[in-house]
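For this view, one protein chain was removed and the others were kept in their places.
Letters A and B name the chains as they come in the text, with residue numbers starting at 1 for each one.
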Amino acid sequence: MTTLTLRTRRTLVRGLAAGTAALLIGAGLAACASDTTPGNDAEPGSADAIEAALEAGGELTYWTWTPSAEAQVAAFQDAYPNVKVTVVNTASANDNNLKLQNAIAAGSGAPDVVQVEYQSLPQFILSDSLLDLTEYGFGDLEDLYTPGPWGAVAQQGGIWGLPQDSGPMALFYNKRVFDEFGLEVPSTWDEYIEAGRALQAADPEYFITNDSGTDAGFGTSMIWQAGGRPFSADGENITVNLADEGTQRWADTWDTLVQEGLMSQISGWTDEWFAGLASGKIATLPIGAWMPGVFESGAADGAGDWRVAPMPTYDGGAAVTAENGGSSEAVTKQSKNPALAAGFLQWLNSSEDSIDVFLESGGFPATVADLNSDEFLNYESDYFGGQKINEVLVDAANSVSTGWQYLPWQSYANSIYADTVGKAYLDKASISDGLAAWQQQNVAYGSEQGFTVSE
Amino acid sequence: MTATTTASRRRARALDRSSGVVDRPRRSVGLTIAMSLFLVYSFLPLAWLVISSTKTQESLYTSFGLWFSGPFAFFDNVVETLTYNDGIFVRWLGNTLLYVVAGAGGATILATLAGYGLAKFTFPGKRAIFAVVLGAIAVPGTALAVPTFLMFSQMGLTNTVWAIIIPSLISPFGLYLIWVYAVDSVPTELLEAARVDGAGELRTFFTISIKLLAPGIVTVAMFAIVATWNNYFLPLIMLNDPALFPLTIGLQQWNMQATGVGSDPIFNLVITGALLTIVPIVIAFLLLQRFWQSGLSAGSVKQ
Partner (left out) sequence: MSTIAPAVPADTVAARRRRGRRTTTRQWAGLGFVAPFLIVFALTFLAPVAYSIYLSLFRNKLVGGNSFVGIENYLQAFTDPKFLEGALRVSLFLAVQVPIMLVLALIAALAIDSRRLAGSSLFRIGLFLPYAVPGVVAVLMWGFMYSERMGLAGNVNNLLGFDLITPFTQQWILVAIGNIVTWEFVGYNMLIFYSALRAIPGDLYEAAALDGAGQFRIVWSIKLPALRGAIVIATIFSIIGSFQLFNEPNILRPLAPSLITTYFTPNMYAYNLSFFGQQVNYAATVAIIMGVVTAVIAYVVQLRGNRQELR
């Protein structure tokens, strides 16, 4: 802090006085001149304001790690030449969250529009960092999206973003390997375990899947599919109960795979993992519907070997699945031009032009129209041996079970998942023990942060 | 000046011989072999890097790491590395050079001036300054990272080149090196004589002291260059805009590109990029090695 000299102080005071006078005069004029006729003078936060802002133009910053972002922005700038959008590639969800958190803590530096995973939305809503888009008429867009993704962005009395994609889980399996070892496509988890045993017995280099307890997103999605609802958030009242029935169901089933060593210990998203997928040594993958694009670019050598099937169930009954990943885009409160940012966001995630570009890069939509379109459903994937994969995936989208909630500190919770649940895998302890440790640390963190946490 | 002559004669002799006999000793084969194992250890990962940079993305993880295999893709990889994503790698290279020249260059200047001041002058608070600056080496970077980040964002410096350059300007180790070197190689008598002749302190510094300090300065420059070239944590938290990244962050970003939806693994570019990142430093080393070796020699011993 520099000390002010007398002269500087006087200049400041004079400046302030002038400024205040101008403000008062300006406010007075504005009060006199305000026009209450709707449509003539658009309210600052309204659907009309968006149109006006897009025409007037301006500059926006957009943080994202979506590969198709540049192409989408290019199309946007063609449609709205007065608007300049700078895309910043934040490389991954974690890095993105980190930078966003830093910018929010610092009070400046946040972008206008930012990609946020569904599971991280509650955290940013809670810290009051995102713009409530209800006033811009975003409520009218509800019918465009499937209930799962919409429920993730419209919560706690506001609309905080627009869904970009969805990730209903399905079972991706390597047909070539299955045929080679005489395995049936499992429809229940018990059958899945049997297949795992058979595969390992036939050739120890082949695993039914990989899991080392380090992917929190996978764990929470599996708990979701098993019917567990461990987290509930009602404002500041949080419940964390990882011992509920559904969670235990998954933990007990999955324990068998861990204890018997039926799963590969390769970490996901490493080059070994891609090699394992390509060669089929990782024979199945229960994962979100956005995976086909990843297969094509990362495991190109496995083309023609893989197929998609519905997720195995616990009781052999009706199909049920969960969302795994997926993100939305939102407008930050730090945005200097919220109407323009809202306009860009609306175009980005609800206009046909934008979504077409997104789908081309292998994304899986959250919009009802695209999911139900004949073109989409009849698409035959070369990589998947000509299978109409989207039929299976859209079925999955329609069988996502409801009622799931994430914690308001889900990024932190996920960051300590490997410390607790992963450690249990390492020590060959039961997953329930790992989950109990995770619960204990979550409760401690939540209480420290001022929430009222019950178990 | 006889003082300097004796000192320089001593140094010349010291550099000349060091083993117990006056004439050249025999080369020991055993020792050479043992040390060669050491050398193999040093070179092993670098050999892997060079060999891997000749492979395509596919053959990377299907072939034995320490020998060539598959099509020879070195030049393809280099070209692709330099042109990927509109040549962002070249941009990163430019950024790194900027940070190094400004940051390491500035650090060398500041450390030289300060080390010289501490070594050759007495003033109140000198001991305290010395202790505090050396103590600074013990403070972990993470302790400073978040407060520095918060401070810099208040000042509007984050996501600018200054966020990298300003913190790079402080090299406590550099200050220590110059201090030690100045005590040893810049005789106070010389300075006294210059003062008597009427030369100002700055003038004395630039005409006399700098020449004597030269090897020390080059040593500090070398260490500062390496530190700034390899700087990772600071840019990681300070920079958002890929156009400002140094090579280290850019490489890691490419590395992470394999993760998640729409992933595009480009490990072959990461490896080639890593190789290209190392090459300039190695060349700088080799060119400057004459200087930094004698620079360090005065540093560590007080007889």
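Criterion: a contact is a pair of C-beta atoms (placed from the backbone, for glycine too) under 8 Å apart; a residue touches a chain by one contact, two chains touch by 3 or more.
Note that the structure is predicted; figures quoted are calculated from it, not measured.
Contact with the chain not shown here comes from a single listed residue; of B:Leu82, B:Leu97, B:Ile166 or B:Ile208, that residue is B:Ile166. Contact with the undisplayed chain is limited, among B:Leu82, B:Leu97 or B:Leu144, to B:Leu144. Against the chain not shown here, chain A presents residues 98, 101-102, 105, 126-127, 212-214, 236, 266-267, 269-270, 272, 275, 408-409, 411-412, 415-416, 418-419, 421-423, 425-426, 445, 448-451.
Residues of chain B that touch the chain left out of view are 1-3, 6, 10-11, 13-22, 24-28, 31-32, 34-35, 38-39, 41-46, 48-49, 52, 61-62, 64-66, 109-111, 113-114, 116-118, 120-124, 126, 129-130, 133, 135-148, 150-151, 166-167, 169-170, 173, 175, 189, 192-193, 195-196, 201-202, 205, 226, 229-230, 232-233, 237, 247-248, 251-252, 255, 270-271, 274, 277-278, 281-282, 285-286, 289, 293-294, 296-303.
Heads up, the rule we're going with is that only the chains that are shown with their structure count from here on.
The mean-CA centres of chain A and chain B are about 41 angstrom from one another, to the nearest whole unit. Touching chain B in their complex are the following residues of chain A: 63, 65-68, 88-93, 95, 99, 102-103, 105-109, 165, 269-272, 274-275, 290, 293-294, 297-298, 300-301, 325, 361-363. The touching residues of chain B, counted against chain A in their complex, run 58, 60-62, 149-150, 153-154, 156, 158-159, 237, 240-242, 253, 256-265, 267.
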